[in-house]
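Take a look at the following structure, please.
For this view, one protein chain was removed and the others were kept in their places.
Note that the chains take the letters A, B, C, D, E, F and G in the order they are written out, and that residue 1 is the start of every chain.
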Amino acid sequence: MTTREMLEKVERHEISIEEAERFFKDAPYEDLGFAKLDLHRQARSGFPEVVYCMGKEDPYLAAIYERLYRENGKVLGTRASAHQAEIVKAVLPGAEYDPVSRLLKVQDPELKEEKTGCVAVCSAGTADLYVAEEAAGTAEYLGANVVRIYDVGVSGIHRLLSKIDEIRKANCVIAVAGMEGALASVIGGLVENPVIAVPTSVGYGANFGGLSALLTMINSCANGIATVNIDNGYGAGYIATQINRLAV
Amino acid sequence: MTTREMLEKVERHEISIEEAERFFKDAPYEDLGFAKLDLHRQARSGFPEVVYCMGKEDPYLAAIYERLYRENGKVLGTRASAHQAEIVKAVLPGAEYDPVSRLLKVQDPELKEEKTGCVAVCSAGTADLYVAEEAAGTAEYLGANVVRIYDVGVSGIHRLLSKIDEIRKANCVIAVAGMEGALASVIGGLVENPVIAVPTSVGYGANFGGLSALLTMINSCANGIATVNIDNGYGAGYIATQINRLAV
Amino acid sequence: MTTREMLEKVERHEISIEEAERFFKDAPYEDLGFAKLDLHRQARSGFPEVVYCMGKEDPYLAAIYERLYRENGKVLGTRASAHQAEIVKAVLPGAEYDPVSRLLKVQDPELKEEKTGCVAVCSAGTADLYVAEEAAGTAEYLGANVVRIYDVGVSGIHRLLSKIDEIRKANCVIAVAGMEGALASVIGGLVENPVIAVPTSVGYGANFGGLSALLTMINSCANGIATVNIDNGYGAGYIATQINRLAV
Amino acid sequence: MTTREMLEKVERHEISIEEAERFFKDAPYEDLGFAKLDLHRQARSGFPEVVYCMGKEDPYLAAIYERLYRENGKVLGTRASAHQAEIVKAVLPGAEYDPVSRLLKVQDPELKEEKTGCVAVCSAGTADLYVAEEAAGTAEYLGANVVRIYDVGVSGIHRLLSKIDEIRKANCVIAVAGMEGALASVIGGLVENPVIAVPTSVGYGANFGGLSALLTMINSCANGIATVNIDNGYGAGYIATQINRLAV
Amino acid sequence: MTTREMLEKVERHEISIEEAERFFKDAPYEDLGFAKLDLHRQARSGFPEVVYCMGKEDPYLAAIYERLYRENGKVLGTRASAHQAEIVKAVLPGAEYDPVSRLLKVQDPELKEEKTGCVAVCSAGTADLYVAEEAAGTAEYLGANVVRIYDVGVSGIHRLLSKIDEIRKANCVIAVAGMEGALASVIGGLVENPVIAVPTSVGYGANFGGLSALLTMINSCANGIATVNIDNGYGAGYIATQINRLAV
Amino acid sequence: MTTREMLEKVERHEISIEEAERFFKDAPYEDLGFAKLDLHRQARSGFPEVVYCMGKEDPYLAAIYERLYRENGKVLGTRASAHQAEIVKAVLPGAEYDPVSRLLKVQDPELKEEKTGCVAVCSAGTADLYVAEEAAGTAEYLGANVVRIYDVGVSGIHRLLSKIDEIRKANCVIAVAGMEGALASVIGGLVENPVIAVPTSVGYGANFGGLSALLTMINSCANGIATVNIDNGYGAGYIATQINRLAV
Amino acid sequence: MTTREMLEKVERHEISIEEAERFFKDAPYEDLGFAKLDLHRQARSGFPEVVYCMGKEDPYLAAIYERLYRENGKVLGTRASAHQAEIVKAVLPGAEYDPVSRLLKVQDPELKEEKTGCVAVCSAGTADLYVAEEAAGTAEYLGANVVRIYDVGVSGIHRLLSKIDEIRKANCVIAVAGMEGALASVIGGLVENPVIAVPTSVGYGANFGGLSALLTMINSCANGIATVNIDNGYGAGYIATQINRLAV
Partner (left out) sequence: MTTREMLEKVERHEISIEEAERFFKDAPYEDLGFAKLDLHRQARSGFPEVVYCMGKEDPYLAAIYERLYRENGKVLGTRASAHQAEIVKAVLPGAEYDPVSRLLKVQDPELKEEKTGCVAVCSAGTADLYVAEEAAGTAEYLGANVVRIYDVGVSGIHRLLSKIDEIRKANCVIAVAGMEGALASVIGGLVENPVIAVPTSVGYGANFGGLSALLTMINSCANGIATVNIDNGYGAGYIATQINRLAV
């Protein structure tokens, strides 16, 4: 309902002033006291709210999962600990936890959703796996088909080149790399579609917690690359799925 | 032509070894001595090579424009100076220069191209204009319809909110902001499609040449945001057009 | 007593040279050996000295609490651990500890104090709660009425807008945010009174322990914003109460 | 007019839907094309919009001054160049330019305004003068009485101590300092009211453009200090006047 | 023995070529395999070698203490753990350990040494104590009389001013401060003799492990200040004693 | 086999298209699923792949060691923990672990390899030992004779000068130093052959995890110095052995 | 006159209250409006106030020189431009300007002062000369004999070693170096007396305006080194002369 439609209803007495006032002033969130749940996010953005689990206390986390599950029939949490997985499973036994990506998912089995399009997740080294899997799992949860291409760092460029045809088919490529993070630039020069670069904190010394890879990706000489935060596999999976969704 | 097709041609003597060798070894660029022009980029990426003018010496620049124009019928240059515009106009009189965006374009009038889809370019302040226009001009050159929404910084949030319906219609939103760069987060929370954030070096003091806005955007709490380099309007326009192209 | 008044008393022999000497040279603190307690701070600043508990050894902490309680009838400590709370309760059984804000308060029940005015404490996410509560608890201890408005981060701007009338009534607004810290700028553009911004270390990756939010707030494009140290809820509560006190 | 009042008017047909729609959607700014002027800011914040002159092109600047002058009867611009002062004087002959603070003011002589309260502006060295004067001039324009106390850096602490009684009388103290920026901490320990700290870029070597003074002020061990951006005299003057206004 | 004297001895056959060769090539250290002990340092610098204990493995540490004790009759170690103190006491029962300064000293009781001159050690807060004590203990071990003046941070300037006559008597003042580190500048403006500034890592938030205090001290506007590394109480005690030694 | 040779074979039907396709497309690595082992690296670079153990999970590490041992008859791992050493010894009992360098080596006793040339490894302090030993052990594993010269930091320059003839004989010198890292510059000025500088994270305060030593080495005023990452003894040993190999 | 003496005078009516009040409140500076001249500094610190010329406007500079010359019979200014030298010569024809050190001195020829002791100024490269000369000229002006030892950087260590006997005779050594700044550490290990290290901004690339040399010096592994700001030759000359003065 647009602003105009609402105002016309008020003029025609089809809606009470109180209801209209709520439309304009009370935004569509639910206030749990400790948090304001954005229940209409799916309507607004096409994706339901995702829970950032790290640091959330046990009873709060359980309550949030329950409430969102009731609303949407499915919930995804990121950065969940094994302990948090147990807490959520106690209230939602169908919850599934992946210790590599630290994703904690629950989905009503009735809820049938088709995956569409294709997102490619490439990672430079085996140590970047946990970020790559967070990206891949997020994209799958949000509805994209995902192809995983791991351990294709630029110090052995033939590994990447041997997979390039597969990568080129994706609507969006996620490039995950730590250390010097050069993977995104090389992929950017080889594919036609957008590349979302994810620096990781993998490395040591002058890596400075991922700053090195972040600067590499932000300064990339290749076209068609944009970057998300260090270790932010979730963020990459989200925007890649937005892009993939536009393409299908 | 794929690797396999080429090898079958060699086996059937349809192509000489010399030609095949060139296919595998000599990549499709032209070596001008001072530069290697990537003439097949349009075929590979869907967009022709764009010239980064800053620092290129006059005769080199002219030669590059001429050669690319001959190949593609159109050329775009970024970060061009007024002086460079004169140099290029001397050899390609149809060239057009915009001093705000510093884009230097030339296009064969015969070459008719339809613009498609929609990219929204939002900027926080009037001082961010030169970056916003670089983004907008790039997206238009590469084939996107562009809607410009300028001076909608978050310190007067009503300006942004009054334009939000227009912004929501775009397949991709470019958010350009300097100083604290909060614009991207607010837009990210209001739209359904991907946001490409461009930090600018506008500001002073602890802005540190755009670092402040870059960090803000990279750390954004909103979903669906990825960031390009400081002042990199071109890069944002490029990836936004890739995304827009997928949507149409 | 001013310098002149003191000197006149000396001239009139109303005060001994020794006493006057102490006035000029011996400042009004008590030297416990391990610390110099500023007993006259309430007289000088209107607020009694507050104890920074972190790192203070047990017997020292207990002694400081006892001495200040004897002087002022109330003591506030910040960054106290649960263990330190036990230590202080052993000597001052009325002490109360809040594990979220880590404030450790004790107040003589006889001491009746009215709260005045209004300070609004706004926080961006649930993870910023511990800083927001330190700010709120400090402001209350120092005599201000406090209204708490939590989880109103800019990625869902409607949550903030729905509370804006309440925020506007405060004499001073404290804006607590981590990650990209954009909350302060948006509030700054919406209210008439001063905003004290508190960056938090909440976030990951390129957040760099709160540096990202600090730079955002320092570079804010909005008017009427000044910033305190990362996670310094106490400092924000203190200056907000000074401002609130001026208004009533 | 509140949301409710507007809706009641619509229900009672006292206002047309079109007008109401504009109330909700069209925020009170004027779109000049190159900028969106916030004409209702005085109503909203109590202070009219101030113009950041740096980088604004001549015709735009003149147009903005004219439009704001027509609306409010007075205009203040910051970071104006001598050249810009000439441009504005050509259209508004009463404009006055101060080359130290770089403030460019114009005010209708009919417009009589009383200054109220007191803001003290203290600066550490003579080189910090231009920032101190920007702060002082801003506070005066916005309606505060200002007392200036300059060249009282901590390396000769007796200069500051000799002025402390005067400083203590202010409702808000602005402490301007470059190099190591210690002035704010010392003042913070001596006064009862809030201190707004302004780091300046004055210094050399490891000063890093004011970063050193900024960090000093943000990390201050004294209570009651909040900090604005490096060289941001305007921002300090603004918030100090907000505080001063609350006190009177 | 100078170069010339040695050569004359060789010419006069008073010394064998082998001995002379050793004079020129083999420097006066003892190679323990895992370390090269600088046994002649006392002769060269006036002070014996001091042991940096942190990270040294148990048997190595014991061996180094024993060897140096045999040579010099006394040993000082810095950054020693309680465990290391036990290790050393097992071989040198007279060793004494101070858990605050983490100094581990042993001295032959026969070895009578007079302390001379005066070094003042001032610290800003109680949390800086461990660094201040490292400085004080080092200076005492190396032969200086030390006066300790603690908890005189600049946020309560009267505490420092009440002690200034005592501080002025020292040949060298050590100023120890964390957080914003302003103490050194204020002392520098009040005394005649050199000030050695020691930033500490005490603080939080934008303190960045002592960087804030380091920058403050390096950028000090006062004369007569030089700075050592963050938390380097030992280094300050050493150079202060060198200066004190020159004065007596 | 060069590209041309392969193509000639295809033309002469000496090789099937499938085999040739694999030559061009399938690079010589083995995909274990969790990792892509570069089995042909010895052929390509002259050195077999080395395993970075840190963070590799137990079964993966064991599998990688086994597979590489089968291929090359020897394996080197870096940054191995004592636990990982046990895991590998369980499958390859001949494995040897050095807790200082954290190198985990296994080599078929049949495999006789001569060491050649000479690499000198110099370190500044005893705390740099673990990095120096990683460099030395790597160089030995890859085939170089190594001379170790430890504890020759520049604060006692005679120790270094007494060893300089020995150092000068090496084909390549590795200079390992933490704190201020000045060792590389001094050695660089004294030797004829290349110096590989390794900054270490040894130090405290403004050392910033080795950044200080890294900047020192990168900015060295001496000729013939290039730098590897902080604590990267392995990287230094590798390139030094490449250089040494060229010399013999 | 001490506080006690003053108070006794007041009691005995030997001094009026007004005079005493001035003693306590009005510190001994002269307020020129634009600056507060510290006329009693010579009495307080043993050295007269030195003028930092950079950025001072012409009439102010001339007035300051005149006033200080009248008071002390001599004036030193640092960072003076050639233009400023002309300005000062116009009012004080005896002024002398040195374009390398940028020192601008004037001294009454009647004023006979003996130089005492010895300060050694060592510099690493010829490009560091301007800082070294600022240090040397300052020390001479303040009363020290100075020996200059230039171009003795550590990349050719024999140059430094050949001069070491001369350096060892100084009461204090100033070590001036840019690039990697290793000179201070090497000298620190060779001399008995304190070393004041001055990093310079000489260098390029990762030198970051002298940060590299600053970190090197602050992290020095040698004893007896303290550091002043980048390019702060004046500061080094000042403290070195304080130390030298103690020794004579």
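By definition in this document, contacts are C-beta pairs under 8 Å (C-beta built on N, C-alpha and C of every residue); 3 or more make two chains touch, one makes a residue touch a chain.
Values in this document were obtained by computation on a predicted structure and should not be read as measured data.
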item: Residue touching the undisplayed chain, where the options are A:Thr138, A:Asn193, A:Asn223 or A:Asn244; value: A:Asn223
item: Residue, one of F:Ala35, F:Ile157, F:Val202 or F:Ile218, that touches the chain absent here; value: F:Ile218
item: Touching residues on chain G - with respect to the absent chain; value: 126-127, 129, 150-152, 156, 158-159, 161-162, 202, 204-208
item: Interface residues of chain A (partner: the chain not displayed); value: 124-125, 153-157, 161, 179-182, 185-186, 188-190, 203, 205-208, 211-213, 215-223
item: Touching residues (missing chain, whole complex) on chain E; value: 3-4, 7-8, 10-11, 13, 17, 20-21, 24-25
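We take it that only the chains that are shown with their structure count from here on.
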item: Rounded Å distance between chain C and chain E, as computed from the means of their C-alpha atoms; value: 38
item: Gap in Å, rounded to a whole number, between the CA centres of chain E and chain B; value: 59
item: Averaged-CA centre spacing for the pair chain C and chain B, given as whole angstrom; value: 49
item: Overlap residues in chain C, where contacts from two or more other chains coincide; value: 25, 156, 161, 205-208, 211, 214, 218-220, 223, 229-230
